[in-house]
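Complex shown without one protein chain; remaining protein chains in place.
The first chain written gets the first letter, and so on, giving A and B; residue counts start at 1 in each chain.
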Amino acid sequence: MSDRSLVQIAFYAALIAALGLLPPIAIPFLGGVPITAQSLGVMLAGVMLGPVRGALAVLLLLFLVALGAPLLSGGRGGLAVFAGPSVGFLIGWPVGAFVAGLIMQKTANYNVLVSAAFAAAIGGIGVIYAFGIPGLVVMTDLTFAKAAMGSAIYLPGDLVKVAIAAIVAQTVARGLPHALMSRA
Amino acid sequence: MIALQIPGPSWAHALPAHVKLLFLAFSGALLFPVKDPLVLGASVIVVFGFYASLGANGLAQLRLLRPFAYMLVFIVGLHALSGTLQNGISIALRLTAMVLLANFVSVTTRMDDMLDAVRPMFVPLKWIGGSPQKPALAVTLVIRFAPVLLTIYRNLQEAFRARTGQKSSWRLIAPLALQALRMSEHVAEALTARGGTKGLSGER
Partner (left out) sequence: MRAGRVNGGGQADMAFWSKRSKTNGGQAFNLSQDVYAAFENVSLKLGDRVVLNSVSLELRERRIGLVGLNGSGKSTLVRLLNGLRLPDSGTVRIFGAPTEDVTGDLPRHVGFVFQNPDHQAIFPTVEEEITFGLTQLGLPKKDAARDARAFLKLHDCERLAELPFSSLSEGQKQLICILAILVMGPQILVLDEPLSSLDGLASRLILKKLGSLEQRIVMVSHDLSTFADFDRILWLDEGTIRMDGVPGDVLPAYSADLDRRAANAEAGGGAL
């Protein structure tokens, strides 16, 4: 791995952490569920860095969290987050980033906005929930339907993030084309 | 950067990190199949005792788990709706014991020690041509630059407010991502200028 890749991975991990430290926005029409920008960072990692580096950036962040750095939204961190009910979502993060990056690569001929939205939706919502909800079932012994219902309150916020991720990807593609490494 | 750790010394701080990690893994495996609320309740009390043994600083830690408590209430509520209240209570107790125990290991172990404890995990990187040093270097970079990115975000916010009067906007995330990428190019160049991730020791 080149120096450049290593630093990019570290910067994206830092970016996901920084996004998690921004104060959450409570959107009233979504029932006041607080939206944090952190999973947006996960989507962006895949969309911008591509599958391997994107997934490594997310893994690096989770590694720091496991070491005891309070870098998850709301200042959470340490091993406790991996013992809690939402551990499945965290496991889904690197996989989601990987899938998002892969989709960006495979759809390189399409418009950036469209393929980034698609990549963020499949990787950042589909994959993450596909790990998160079964994780919730295992950790809490709830039925699948109830676990899915409980997770659904975050869905509107996640859709907003998909839109933002797509717009950010397009802005970056215009402002610094070679920075969209998933397509380089 | 802020960290979770509470200041030592204590008996728990004195234990080597790998011992604490093994103990945590072992307890998790042991607690996971347990269904009896009495056993689980007793485990929670034992873990509370761990915190109490650290004095006031330790007990203050328990307050930080309030957001977690809401989640437990939610889970127990969903179980109650399905008529499995007792099961719900067992699960809430087990999650409490495990989360508190994991947190206990984190708050009594310095990040450096934790990193040293897991370093052997990275030795296999050598077999695939990687360097076991790289994960540690990457960790350092994140710790150094996460606060820098927050500062960049605040500067963008200020520039945005100066021109629009609005406090903040999701639109700042794109320039933040751009600036982070530009900065990463500079940092990568500076790292290469000092011999890069491989070092100059002659080993390649």
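Note that in this section contacts are C-beta pairs under 8 Å (C-beta built on N, C-alpha and C of every residue); 3 or more make two chains touch, one makes a residue touch a chain.
What you are looking at is a predicted structure, and each value in this text was computed from that prediction instead of being measured.
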For this session: Check the whole complex and report which displayed chains the hidden chain contacts.
Result: B
Exercise. Looking at B:Ala14, B:Val123, B:Ala162 or B:Ala193, which residue reaches the missing chain?
Worked result: B:Ala193
Problem set entry | Residue numbers in subunit B that touch the chain omitted from display | 1, 137, 140-141, 143-144, 147-148, 183, 186-187, 189-196, 198-204
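The working rule: only the chains that are shown with their structure count from here on.
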Problem set entry | subunit A-subunit B separation of Cα centroids, rounded to whole Å | 17
Problem set entry | subunit A-facing residues of subunit B, complex | 1-5, 24, 28, 65, 67-68, 71, 74-75, 78-79, 81-82, 84, 87-88, 91, 95, 98-103, 105-107, 109-111, 114-115, 118, 130, 134-135, 137-139, 141-143, 145-146, 148-150, 153, 170, 173-178, 180-185, 187-188, 191-192, 196-197
Seminar exercise, completed: subunit A contacts subunit B in the complex at 1-4, 6-15, 17-19, 21-22, 37, 40, 44, 48, 60-61, 63-64, 66-71, 74-80, 82-86, 139-143, 146, 150, 164, 167-168, 171-172, 175-176, 179
